[in-house]
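Structure, as structure tokens:
Removed from the display is one protein chain of the complex; every other protein chain stays in position.
Which chain is which? They are A, B, C and D, in the order written, and residues in each are numbered from 1.
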Amino acid sequence: MSKPIRFKHKKKRYVLPEPGTTPGFIYIDGNSLKPKITLYSFSTEAIDVVQLTSLRDIANKTKDKDFSYWVEIKGLNSVELFNVFSEELKIHKLVLEDITRTYHRPKFEEYDGYNFAISRMLRLGEDSALENQQVSFIQTKNVLYTFQETYEDCLDAVRNRLKEGKGNIRLGGTGYLMYALMDMIVDAYFSVLNQWSEDMDELEDRLLSRPDKSVMYETQLVKRNLISMRRVVWPERDKMNDILRTDSDLISEQTKMFIKDAYDHCVQLMDMVESMKEIASSNIDMYLSIISNRMNEIMKVLTIISSIFIPLTFIAGIYGMNFSKQDPVTGKIMPNNMPELYQAHGYEYTLLVMAFIALVQIIFFWRKGWFK
Amino acid sequence: MSKPIRFKHKKKRYVLPEPGTTPGFIYIDGNSLKPKITLYSFSTEAIDVVQLTSLRDIANKTKDKDFSYWVEIKGLNSVELFNVFSEELKIHKLVLEDITRTYHRPKFEEYDGYNFAISRMLRLGEDSALENQQVSFIQTKNVLYTFQETYEDCLDAVRNRLKEGKGNIRLGGTGYLMYALMDMIVDAYFSVLNQWSEDMDELEDRLLSRPDKSVMYETQLVKRNLISMRRVVWPERDKMNDILRTDSDLISEQTKMFIKDAYDHCVQLMDMVESMKEIASSNIDMYLSIISNRMNEIMKVLTIISSIFIPLTFIAGIYGMNFSKQDPVTGKIMPNNMPELYQAHGYEYTLLVMAFIALVQIIFFWRKGWFK
Amino acid sequence: MSKPIRFKHKKKRYVLPEPGTTPGFIYIDGNSLKPKITLYSFSTEAIDVVQLTSLRDIANKTKDKDFSYWVEIKGLNSVELFNVFSEELKIHKLVLEDITRTYHRPKFEEYDGYNFAISRMLRLGEDSALENQQVSFIQTKNVLYTFQETYEDCLDAVRNRLKEGKGNIRLGGTGYLMYALMDMIVDAYFSVLNQWSEDMDELEDRLLSRPDKSVMYETQLVKRNLISMRRVVWPERDKMNDILRTDSDLISEQTKMFIKDAYDHCVQLMDMVESMKEIASSNIDMYLSIISNRMNEIMKVLTIISSIFIPLTFIAGIYGMNFSKQDPVTGKIMPNNMPELYQAHGYEYTLLVMAFIALVQIIFFWRKGWFK
Amino acid sequence: MSKPIRFKHKKKRYVLPEPGTTPGFIYIDGNSLKPKITLYSFSTEAIDVVQLTSLRDIANKTKDKDFSYWVEIKGLNSVELFNVFSEELKIHKLVLEDITRTYHRPKFEEYDGYNFAISRMLRLGEDSALENQQVSFIQTKNVLYTFQETYEDCLDAVRNRLKEGKGNIRLGGTGYLMYALMDMIVDAYFSVLNQWSEDMDELEDRLLSRPDKSVMYETQLVKRNLISMRRVVWPERDKMNDILRTDSDLISEQTKMFIKDAYDHCVQLMDMVESMKEIASSNIDMYLSIISNRMNEIMKVLTIISSIFIPLTFIAGIYGMNFSKQDPVTGKIMPNNMPELYQAHGYEYTLLVMAFIALVQIIFFWRKGWFK
Partner (left out) sequence: MSKPIRFKHKKKRYVLPEPGTTPGFIYIDGNSLKPKITLYSFSTEAIDVVQLTSLRDIANKTKDKDFSYWVEIKGLNSVELFNVFSEELKIHKLVLEDITRTYHRPKFEEYDGYNFAISRMLRLGEDSALENQQVSFIQTKNVLYTFQETYEDCLDAVRNRLKEGKGNIRLGGTGYLMYALMDMIVDAYFSVLNQWSEDMDELEDRLLSRPDKSVMYETQLVKRNLISMRRVVWPERDKMNDILRTDSDLISEQTKMFIKDAYDHCVQLMDMVESMKEIASSNIDMYLSIISNRMNEIMKVLTIISSIFIPLTFIAGIYGMNFSKQDPVTGKIMPNNMPELYQAHGYEYTLLVMAFIALVQIIFFWRKGWFK
């Protein structure tokens, strides 16, 4: 019996604030990371990257109309940080609440003077556990604020393109930059799905060559991960659609063409997730039928051997009985007691009868197709 | 055999009035609680909390335009109470009927001069049974009436905020207060779901380490609870949507922003409920496959042992037969009867043959992979 | 083996007219009941109830503008009856066809000068079989015609309210009366569902205490009944919705508020039906898993007993062989033949070996957890 | 083992033209029937039925404005026929392609000057196989052309009504005639469903009285047929809906009232098909649970008998061993070897012990409820 595989419980249990707090209450989880703030100031010609220690006076640092700004905030553990947003930047407190409670679905909302969006960043961590983090975006005319829970992410490629000035990335303003980051996050879903797809191929090979319980468990695990991903991809698609249909002048028509592309990717992802889920289910069904088949084979072996030998053993048992031809005490002779034992060829005839019975049974099972 | 787990039948069977009563008939269940009435009068600066014994003349007590009022009614067992609503306050009798028949889905309806809404308050009672109560709201310009069946609830946090004047709660009028109560009720759903989620993790651990019937029963129980919760969350979302789209001037635009937030929470809840249901189903499937696997193992043990020993026992049976070499009475010698018994090494050869047969079978089963 | 439960085939097979009859052909089933006609003439002050033998000249009897009229027709077996509708009252012949072919879904249709509606009356008859009858309504400005197949129904409460003048029933005209009857019919669905809900609780108790085949059969039966009810409730909801959205001046706005209430009841019913169906399915799954568990237990008993005793029996068989130490005829001594039999303590050692083997197996099964 | 039932493969494999033919290519299957053409000329007063050998000059034969015409074409094997439609009557070649490729879903399309519709005629042929043929309609102002693949059909009732002038059939022009034919075809679906419903009742009786493999196979067969019918009924409903919503002046408002009736019939059919499918599935589940139950019973018999007798046989085996009290050669006495055999009542005590063991086991099985 192979030892049971443990599902990897890497679930992040969100530390919820006490129920009953005021709506819009900024809840800071004491165990979360301290913020690292980076300010990217860029125009088509130039780019400047500065680490900030505080957001105080950020409005002044981002007022040059020739530049666009990206304020990247990694780690949310700072009350003072959110006070700046609330007081200086006049961000709605429900928005700030959404940023700090990092279990929201992807969404896009327009506010007076800025847009707010949430993406979910998926990554396969060690042990192939699915890590699922929230990235929040506040986009104003010339500043994009991003918030993420951890210091590591999958966005370095965008940072490099920004620094090197490749493609549209410095031309499109904050709208295009936000798109580029979101697109990067969605692209990462494809890598995750590809990994799972390879896992499933490998599981399928094992299913057909040497199916055991672990195949079942791991297929269930992939299926469960697909359920999680579906919960992310569906609202992601809706989010992209909301951005497409917005009238906000913060999102240009050119950027919307790219958003349309990202929307198509989401639809593609949904297709893939649904198909993979169906295939996982069908593999589980197949596993169950393999188990049933195997049971049939086991039972056939038992039945063939038992059915052949039990009657023969019975016959042997008959002639192992001790009915006496002669009473040992009185010497009375009882000729009807087991006369076969005293025939010259009784033993040989008995063996022949046994062989015949076995043969009949073997033929019977053969014709039933049990030897195949 | 472990003893069967009893499903906890804490279902509240509603005492229905006789079919055929007039629509709008106010039905008072004689076993329900007598009403406790509390009047909260609050403005941004002040708050006053009074216990009332009757609602007579409530219109006069709530006529100060500078104040908003919350009339909290706990326990519905009073005909006189509803007469006040019907006669003094001119509330439609279908509304009053809905309040007294406490099995309605969440909904929001606009009437002439007031809004009517129903929420369902879910709580895990003792033994983890799901308690499901109706909270009804009648909201006029400056008075909010709430009705609930029991004295205990999950709304103390809102009462405290109201008394302490935290956040918007005293600024937003009856609309915001109604939202705050509804939001509190929806927040409580998250706690319930979190509890079930932990239960399911624990069940999953048991499923993989020591699966027995109770795992199956309890997973089914969680699944059933999820079905109940889904029946509440879907119409709750629709209700929030109805409030968002209403033109009623009793709900301000600012309040609607908060309602939008509550709407998002409902969508989030639906996501969680559906995922958990899928995971529960997949665990039940897994349990069934574990049962099948276990059956296979049991059968393998039986088949291996039977298949090895039954043929050997047959051989032993053969040489236990009493075919005689010599007739005890006549003394006739029959040399063909079981000559093996009279060979110098017959016994040893026989044991060798048996060992060989056992070995062949063990190899056969080994190669079939049955020892794994 | 308990004897199989018979499903109760109380299905009413509709006697269909020959295919190919003209559309609008009035088909009278010869086995149906002769009509009993009652005319209720009522105003807010007065009510008069008369039995009619024929509908001839009904237009004259119902022409007083101060009165509303309810013509109740129980039993449809009369060609002459339908001729009156067709010729005197100018009712469209497709409407009359729908009335006589009593297998239609609930629906609401507007015609020139009158409305036509169908409800389905559900009742639990003897043996808990579900009886499903059609009630048709033709509503004109001041006359409501109702048609039902049988003399018994669940509408007496409405008749009593009408006679006693309780509530709105005499004020609302034919529209409110039609609503009151429809609402009564929908209310009866709740009683039916309540009965099934109690049946299912009882089945669940049996499932967990003493599951046998009958639990399975009866749960399937409830599930099937729920399928039938769903086929009635969905179109009933659509019908209510059609009435809500109609512009017909035969349905007043006040009545529509009540219809909205009935609509909510239908949604509630649909919720309940779907949940109960899900619970029934989950109970059937549970039954199947109980069967599997039981099989496992049976197999464990067999395997434990067989596995312990078969090897021991084999050992006993070994020492039951008759290999001779001395040839009975020649007297030759063969010391290698079963020397164990001639050891002073051979028997005791053998018993000890057997006990040891049994112990090893018991420990093995114990550690596999098979004794739990 | 009963012999397997063969599914009736009466599937008509459509002989497809080579892929890559021009769209609109008229493909004539050489094995199909030669056309028989009948021209019905009718007005409210008169009707004239003529067999035609060719459609050439059909425009002239159908130009009398006082008459409506029905050109019925049975058998499609004639290139010349379609040339007339293409050249003389200016029918779009995609329409003609749809007519000749007889595997289309029901649909309704408006063209310039004519309407085109497809119905599917279902019939239970011999062996209860479902026959599924295409009937196509081209409706112009005063001529209705119908095309069907075979000479037999279910439309004689309509022909008779037309000849006898019953009902609206001669008044309503080509629109009503087309409706009458379509309605006749839909009516035939009800007969088919009724037949299946009776089959399912009979299968259910067999399922509960003597379930065997054939019940399973035949239920699956019915289910498969229902899947086929669903594929016809859904688009049929959509077709009716398209006709209802058309602005074409070839379909009068009066006719649309009848079409609405046919639409209701389609909805009714869909309801019935879905319910029957659900019931078929539930019967298959029930069959599987019956199989499992039966397996349990079989295993119980085996386990009870084996468990009782295997230990007893072991005891008998013990006392069948040949451990000697006295060495036959040396005469040495070994008093510890099987002293029980030489006790005065050893045999009786042994039998008692055996009976006691059997009794204990019987009680054990009894309390487990295995004898029920």
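We take it that a residue touches a chain if its C-beta (ideal position, glycine included) is under 8 Å from a C-beta of that chain, and two chains touch if they have at least 3 such contacts.
Nothing here was measured: the structure is a model prediction, and the numbers come from that model.
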Please identify which of the visible chains the hidden chain touches across the whole complex.
-> A, D
Hidden-chain contact residue, picked from the options A:L124, A:M299, A:A344 or A:I362 = A:M299
Out of A:I318, A:A344 or A:A358, the sole contact with the unshown chain comes from A:I318
Which residue from A:V71, A:I169, A:L221 or A:I243 sits in contact with the chain not drawn here?
-> A:I169
Residues from chain D at the interface with the omitted partner, ascending | 1-2, 4-7, 9, 11, 13, 16, 18-25, 92, 94, 97-98, 103-105, 107, 210, 212-213, 216-217, 220, 223-224, 227-228, 231, 284, 287-288, 291-292, 294-295, 298-299, 301-302, 305-306, 309-310, 312-313, 316-317, 319-322, 325-326, 333, 338, 340-348, 350
On chain A, the omitted chain is touched by residues 154, 156-158, 160-161, 166-169, 179-180, 183-184, 187-188, 190-191, 194, 201, 204, 208-209, 257-258, 261, 264, 267-268, 271, 275, 278-279, 282, 285-286, 288-290, 292-293, 295-297, 299-300, 302-303, 306-307, 310-311, 313-314, 317-318, 320-324, 327-329, 332, 334, 336-338, 369-370, 372
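Here is the rule we use: only the chains that are shown with their structure count from here on.
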The assertion on chain A/chain C checks that the Cα superposition rotation, as a multiple of 5 degrees, is 145
Compare the two sides of the chain A and chain B interface and say whether they are made mostly of the same residue numbers, over half shared, or of different ones.
-> different
Per the centroid of Cα atoms for each chain, what is the distance between chain A and chain B, given in Å?
-> 24
Note the residues in chain B that touch 2 or more other chains, in rising order.
-> 1, 288, 292, 295, 299, 302, 306, 310, 313, 317, 320-322, 338
If you connect every pair of chains that touch, what shape comes out? Choose line, ring, star, complete or other.
-> line
Could you list each pair of chains that touch, in label order?
-> A-B, B-C, C-D
